[in-house]
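Only one protein chain is missing; all other protein chains are in place.
Labels run A and B following the written order; every chain starts at residue 1.
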Amino acid sequence: MGRYLLRRLLQLVPVFIGTTFLIYWLVWAVPGDPFAGKCGERPCPPGFVAMMTEKFQLDQPLYVQYATYMKNLFQGDFGTTFGGRSINDIIATAYPNTLKLAVVALAIEALIGLTAGVVTGLRRNGFLDNLVLISTLFLIALPIFVIGFVLQWVLGVQLSIIEPTVSSEMRFPELIVPGFVLGSISMAYIARVARTSISENRRSDYVRTAIAKGLPMRRVVGVHLLRNSLIPVVTLLGTDLGALMGGAIVTEGIFQINGIGRIVYRSIVTKESATVVSIVVILVLVYLLMNLLVDLLYAALDPRIRYE
Amino acid sequence: MSDILVSEQSAVGPTGRPSGRLLEVDDLRVEFRTRDGVAKVINGVTYHVDAGETLAVLGESGSGKSVTAQTIMGILDTPPGFVTGGQVRFHGKDMLKMSFEERRRIRGEGIAMIFQDALSALNPVFTVGFQIAEQFRVRRGMSRSDAKKRAIEMLDQVKIPNAKGRFNNYPHQFSGGMRQRAMIAMSLALDPEVLIADEPTTALDVTVQAQIMDLLAELQRERHMGMILITHDLGVVADVADRIAVMYAGRIVEEADVYDLYAKPAHPYTLGLLDSIPRLDEKGQQLRTIKGLPPNLMNIPPGCPFNPRCPMAQPVCREKVPPLLQIGAGRASACHFAEELVNRD
Partner (left out) sequence: MSDPSAASIVSTPPSHEPTEIGGATNAGLPENARREKPRGLLGDAWRDLRRKPLFWISAVFILIFVVMAAFPSLFTSADPTAGNLSRSLEKPSGHAWFGYDIQGQDVFARTIYGANASIVVALLSVIGTLLIGGTMGMIAGYRGGWVDALLSRIADVFFGLPFVLGAIVILTTFNGSGSSNSAWEVKGLVIASLVVLSWPVVMRLMRSSVLATKEADYIVAARALGAGTGRIILKHLLPNCLAPLLVYGTILVGSFIGAEATLSFLGVGLKSPVVSWGIIINEAQNLIRVAPYLLFFPAAFLVAAVLSFVMLGEAVREALDPKLR
């Protein structure tokens, strides 16, 4: 396990450097004037330009700039908006809300997606199976903002079951619908992948062995079958985290949740590109680390990976 | 070694018809319903095994020998497989009519099974130790530590070196032979009365094959189990089995004591199988083979299913299905000309 972890970390380093460098280069080096169009409709305030140029050594060669930028990042200094607000502060107030929303979304994904996948994987070709297949296809095909608007309008505006927007207290019941919207696409993928992998593994030799050992059906399915079928689901989660982050920007925008995604959304609308970029870089970092975490989970589930 | 073994066993070899049979398969019929049609995989199989004896079920792939075993264990894939008739009696009770719970309790304790490919039959994501100990915990309600102790004992019994250290290994960390030993340990954990071994050595190297067969034979004798050994390898059978049932196209075509079968086969198919074994004393001669292919189970030829390949086929063979008839003490054959075969020289 230790060696596997080390290898994964080493593999992550070039990807990490490459990805962050790519973003940095795109944002600060390609446009010629690094401050063109980064501060809304007007040119950036001279104070902001001077401060950023000094802090990130924008007058130095590209690799020095990048190194300075990363150094600041690792010291926990994410920079400021052109209005002078510390991005650290913004993130500190916003991330708990995003985290709450993400947890609700993940819980819904896991609960509904896995249940639907397992049930239909065990009993294929029934009515329920077709229902799940078609509804997941719909969810996968629908852009997340369409799902968001439709649910907001139907449940919030027409039926008044929920408030169309989430209050600043972020009470749990308010988060169910936004969480469902955010998790909907991953939920559909999870259901489909779980269904396929359950129905493939159901016929496998080791499941037969488990039955032949005289284990109760509950244990055969819940321990032997599920553990193996979870492996592709976990792999899927890794590739899907990025979609979850993109989805958070849209979902928080629609339901007006004061999270990181909404800040990105608002910054786009008010054209504060500098802020957009800083936060997105941080999100990419989180994404890469989460992927590492998923890899570890994957290894924990599948010993064949661990001992490779 | 092998000669001693056979003579020792044949001394007790029950060739008569004792009452209170352990496991009986009676006129079992199974078909596979697929999109392309219905395949009649098992067409009235009857055999039995008693405590302390080894029955070898011999046949080509597709003859239905494994499907019979799966039906006994209740692990037949349904669909496409459906039992359409017959009984499987354990201690005289028809298992096919039992509830799922009743059957489940027989699995492992009454009847256990060893699979051909231990690598895929063992769950890849759990340690070998866990998979053995699991049975003690779930079926016997033992504590984790007691179960572990018993599991290590089992690994010891199947002669896995350093059983304690191996307990926490995963199946892919075992060699092929060791994996099959672990599989055997797992199937014997609950001390079953009948052990079904479905081609237990097919996936192994030749040298390891003999070791595993010896181990199985030894454990069978020690525990006085009934054993059903499913194989296509006549060489394996001679060393271990007391009785042999030969299967062809979902039927038993011949059943006999191991000596009788080798000395005087009573079915042309058995004769063909015996003739196709390479012999050292006939070096240089061409190997004899059975001409043709096994029948398509969706379209079994009328009459004796073996007639298209049979060198002795007569018109009657294309019309009448020969029933499995007694032709002597503990011998049966499903050939219209069984008597002639046995009595010829």
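Quick note on the criterion: a residue touches a chain if its C-beta (ideal position, glycine included) is under 8 Å from a C-beta of that chain, and two chains touch if they have at least 3 such contacts.
Because the structure is a prediction, the values reported are computed rather than measured.
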{"item": "Neighbouring displayed chains - absent chain, whole complex", "value": "A"}
{"item": "Candidate in contact with the missing chain, chosen from A:157, A:217 or A:300", "value": "A:157"}
{"item": "Hidden partner chain, touching residue among A:10, A:159 or A:269", "value": "A:269"}
{"item": "Residue of A:114, A:132, A:257 or A:283 touching the missing chain in the full complex", "value": "A:283"}
{"item": "Residues of chain A (touch criterion as defined above) contacting the omitted chain", "value": "14-16, 18-19, 22-23, 26-27, 30-31, 36-38, 40-41, 137-138, 140-146, 149-150, 152-153, 157, 164, 185-186, 189, 192-193, 236, 239-243, 245-247, 249-250, 253-254, 264-265, 268-269, 271, 273, 276-277, 280, 283-284, 287-288"}
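Convention: only the chains that are shown with their structure count from here on.
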{"item": "Distance between chain centroids, defined by C-alpha means - chain A, chain B (Å)", "value": "53"}
{"item": "Interface residues, chain B side, partner chain A - complex", "value": "70, 73-75, 77, 100, 104-109, 112-113, 115, 117, 120-127, 134-135, 138-139, 170, 172-173, 186-187, 190"}
{"item": "Of chain A, residues touching chain B in the complex", "value": "203-206, 208-217, 219, 224, 227-228, 231, 301-304, 307"}
